[in-house]
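A single protein chain has been omitted from the complex, and every remaining protein chain is retained in its original position.
Our next item is subunit A:
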Amino acid sequence: MNTNRRVFVSGLAAAVTVASTTMGRAQDKGLIAIITPSHDNPFFKAEAVGAEARAQELGYETIVLVHDDDPNKQSELFDTAIARGANAIILDNAGADATVAVVKRALDAGIPSFLIDREIKESGIAISQIVSNNYQGAQLGAEEFVTIMGEEGNYVELLGREADTNAGIRSSGYHDIIDQYPDLVMVAQQSANWSQTEAFEKMESILQANPDMKGVICGNDTMAMGAWAALEAAGRNEVIVVGFDGSNDVRDSILAGGIKATVLQPAFRQAQIAVEQADQYIQTGSTGLEEKQLMDCVLINADNAADLETFALSS
């Protein structure tokens, strides 16, 4: 655990604010606040790093904050960003419903928000909502899962957090493919809330109740890592595990013959695009683009895993 992380988890938003503010940029274009879920998940860390790097390149100061998927904490962080007079907020939000009010509050205070990764339930409040094409990505993952499963057998699905639209959309994408194969039978479907430890525990008990299971399809990579660890501990290395995100951890597992596949979300680039649109908006009053934008995902398996690094694929 590095020092930055300790600062993030140490709690007080104010402390974080001071700790990670980059002062004294020559161009002095103002301040961009970058708010994401906990950097414990490397996906969110990649977003924050990508956004921060691009913002500094474009001449902005940055503050990097984490809401830990707690809408109350997110609300406090928005207050911090508003009080600091941020020129824009880059946000991976803490809930599709709960976030509408805070984004509105920032807008009323004259601060535009640019959303990445997760949508909110209303349009016309955020300036941009740039999200991965989760449905397209889930279909890619499901097709690969079906193929490796040989179109038959019992399987388990681990779902993400219910408050997050992406949990539902990925599950929907999975089932729109998998349910077409009558010999693939779902024996358990549980939420592990995107969490590795929770996925480990859930997998252990599911495995006990369903020893004949043959595959696990997961809503994200951290849950896939948790499920794989539980399967490995139980000596069930033959079980097929598929994830979603394209993390380095899962890449390494794929290359070592563990997890079979995942789906890459271009998180790093997505965060950078959000900053570029924020810059455009700050300069001209418009991004010139539609509010809601989809970015396509890419299937990662043993064929291309070696080209994956920090949520980006080198070609």
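By our rule, a residue touches a chain if its C-beta (ideal position, glycine included) is under 8 Å from a C-beta of that chain, and two chains touch if they have at least 3 such contacts; residues count from 1.
In this section, contacts and distances are computed from a predicted model.
Visitor: From the list "Periplasmic lipoprotein", "Putative hemin transport system permease protein HrtB", "Pyruvate dehydrogenase E1 component beta subunit" or "NADH-quinone oxidoreductase subunit J", give the UniProt name belonging to the chain omitted from this structure.
Guide: Its UniProt record gives the name "Periplasmic lipoprotein".
Visitor: Kindly state which of the options A:Gly95, A:Gly160 or A:Pro266 is in contact with the chain not pictured.
Guide: A:Pro266
Visitor: Per the definition of touch given earlier, which of A:Val102, A:Val131 or A:Val239 contacts the omitted chain?
Guide: That would be A:Val131, which touches the missing chain.
Visitor: Can you work out which residue in A:Glu119, A:Glu157 or A:Asp221 touches the chain that's missing from view?
Guide: Looking across A:Glu119, A:Glu157 or A:Asp221, the contact with the absent chain belongs to A:Glu119.
Visitor: If you put the missing chain back, which residues of subunit A would it touch?
Guide: Missing-chain contacts on subunit A: residues 96, 119, 121, 123, 130-131, 133-136, 139, 143, 165-166, 168-169, 172-173, 176-177, 180, 266, 269, 273, 289-296.
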